[in-house]
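Quick one: structure below, then a few questions.
Here the complex is missing one protein chain, while the rest keep their positions.
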Amino acid sequence: MNHEIARGPSFAVLKVGLQRGDVLTAEAGSMVSRFTRVKMRTRLNSPRGAGFFGTLGAFITALIRKFVAGESFMVNDFTCEEGGEVTLAPTFSGTIAVRQLHGDRILLTRGAFLACTGDLQLKMRWGGLRGLLAREGLFFMEVSGTGQLFYTSYGGTLEVPVNGTLTVDHGHVVAFDPTLDFKIRLPGGGFLGLVASGVGLVMEFSGRGTVVLQSRNVSTLTSWLTPRLP
Amino acid sequence: MQTEILQRPDFSMVRATFDRAGEAIVATAGTMVSRDTSVQMKTGLTGGLLASAKRKLLGGESLFLNTFTASQPGETVYLAPAAEGDIVELRVHSGESLYIHSGAFLAGEASVKLDTKWGGAKGFFGAGMFLLKAEGDGRVLVNAYGALHPVDVSGQGFICDNENVVAFTDGLQYDVRRIGGMKGLFFSGEGLVCHFRGRGRLWMQTRNPARFAAWVHPFRRTKAKVEAGN
Partner (left out) sequence: MQIDLQHRPSQAMAHVVLMPGESVTAESGAMVGMTPNVQVQTGSGGLLKGLKRMFGGESFFRNTFICSQGSEVGEVYLAATLPGDLTVLDVGASKYYLQSHAYVASTPGVDVDTRLGGFKTFLSGEGLFVLKTTGQGQVIAGAFGAIEEVRVRGEYIIDTGHLVAWEDSLQFRITKAADGWIASWLSGEGLVCHFTGNGTLWMQTRNPSEYGEEIGRRLPPREG
């Protein structure tokens, strides 16, 4: 399997060349185009070969993910016997990044997952009670195992190493190392701050590790749009 | 204070690095991406609450602003606007003010005075937007929806759709009107335009926020549907 991230950085698409035996697992709805001979099989977002109870558990987890975390209920597996190409794109403008995992882990925020290959496990992790204050709830996807992970951002990405503590608007977080501790806080600045500062919930990271930031934020976009609506 | 503009040109983001404790940057509410936790954040209204109340009573406008103050040298703040597009840094000098669309003002040094002046009896923009006058001495960071396109105005002048106006220099006179005659008044789909004359520089943005809001409007859920769902 080979891949190319084209048309970056702002409207990146992922082009994957599939050989016999390759499987690309992608977020439902992300396909742009494919060679006619590329096969697409839709399945529940659960580990392959899980068995009945595994599948039931996966069904419930998938439902939770759909309604709370915005991840799709289903994923598409793309394969091609004779060799072919499939192109995927996310919904928002921005980049696509690839991360090779060798038995390590990475935490992704909601909506950042695009596709993966190899032997990767995708688990949901809860952000804590304060996370419920965020309109969409605060769930993270923990990706672990060995394989390639393709994730997206709204806007450009910047990797920021944490030295001491770093406060980040939670809508601007794409991914972070699980070695970091984090607390979810109100933005600060007192009552006026909560109402007027415009900053949503913030995540306060501490420890050692890297946070991947995205330079745009969907919540801020909708707040910006709202007064301009007809 | 050092300012850098990253992720250009589509998802531009500002990184402000403070040189001394006590240095500050004033930014529009809702634009913080991240900051070193030790940076102080205070929310206020332009000129303070009392001045803003006076302005509201007399028919002026107010902006919610956050002031970020460094407690140590080397601390950083990342700021990003809501819409996708570019950011440019401009300087104001005494005697050379800048007129900026209130939605385009991202941040500025504390030495820059913001006067909320609204443009003309006919109104310059819709949706509670207004023209800001930036005076004094210092840097301002201005953002656009889309790319920033500067036009050097002289001679016959230049006509710009109001929604595409980002900022312009002091030496320009402006005259707001509609184009296309009677039919154009109702049907051209072009809103208010501004005829700039004199000598100076105008910055346009290549995308129109009102058009985008009108485009997204049909995708909103209808009240009836939302109530039925509850």
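Assorted remarks:
As written, the chain order gives the labels A and B, with residue 1 at the start of each chain.
Keep this in mind: a contact is a pair of C-beta atoms (placed from the backbone, for glycine too) under 8 Å apart; a residue touches a chain by one contact, two chains touch by 3 or more.
For clarity, every value in this text was computed on a predicted model and none was experimentally measured.
Although one chain is not drawn, the whole complex shows that of A:Asn2, A:Gln19 or A:Ser33 it is A:Ser33 that touches it. Residue in contact with the omitted chain (choice from B:Gly30, B:Gly85 or B:Gly200): B:Gly85.
Of the listed residues B:Tyr99, B:Phe130 or B:Phe212, the one in contact with the hidden chain in the full complex is B:Phe212.
Only one of A:Asn2, A:Thr42, A:Gln100 or A:Thr146 touches the chain withheld from this view, namely A:Thr42.
Residues of chain A that touch the chain left out of view are 6-7, 10-13, 27-36, 40, 42, 72-74, 76, 89, 91-93, 218-219, 221-222, 225-226, 229. Taking the complete complex into account, residues 9-10, 84-86, 146-147, 149, 151, 156-161, 164, 179-181, 183-184, 187-191, 195, 204, 206-208, 211-212, 215-226 of chain B touch the chain not shown.
Just so we're on the same page, only the chains that are shown with their structure count from here on.
One simple way to say how far apart two chains are is to compare their mean CA positions; for chain A and chain B this gives 31 Å. Against chain A, in their complex, chain B makes its touches with residues 6-7, 10-13, 28-38, 41-45, 64, 66, 78, 80-84, 103, 126-128, 209-210, 212-214, 216-217, 220. The part of chain A that touches chain B in the complex is made up of residues 9-10, 93-94, 155-156, 158, 160, 164-169, 172, 187-190, 192-193, 196-199, 204, 211, 213-217, 220-221, 223-225, 227-230.
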